[in-house]
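With one protein chain withheld, the remaining protein chains of the complex are depicted in position.
The block that comes next holds subunit A.
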């Protein structure tokens, strides 16, 4: 997922790390979901917890930990609400007042994580790209 935001990286980072700003865009209005609460402790090892409610149903919790925090440049967090949850990585790259945001969600295998001491390997990003390309190719096959 890549998108260019018309603003400096520090502002995009701010919108991603301040709960009062984050809540305003993370759940688009069109989803029909309301945010019950949003807590974020943005530092390595710190946790976040987002409670969402859809209609009259019981609220659902989304939570995890920040694995990497590089101000204005990079955030990595886990998604711990499911046992094999993804690790989300987002990077912010500023150029001429605009910020290129690159986001990926990976479902890394235990083996890959252990081999790499718990981090994410660059190859996995390429794999995700390849995956999306091959999905496009495969679905266009009659």
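By definition in this document, a contact is a pair of C-beta atoms (placed from the backbone, for glycine too) under 8 Å apart; a residue touches a chain by one contact, two chains touch by 3 or more; residues count from 1.
Everything below uses one rule, namely that contacts and distances are computed from a predicted model.
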Name per UniProt, for the chain absent here [options: "2-oxoisovalerate dehydrogenase subunit alpha", "HTH arsR-type domain-containing protein", "Hydrogenase nickel incorporation protein HypB" or "Thiamine-binding periplasmic protein"]: "HTH arsR-type domain-containing protein"
Touching residue (missing chain; options A:11, A:35, A:51 or A:69): A:11
In subunit A, positions touching the absent partner: 1, 3, 5-7, 11-12, 14-15, 21, 24-26, 28-31, 101, 103, 107, 127, 130-132, 134-139, 141
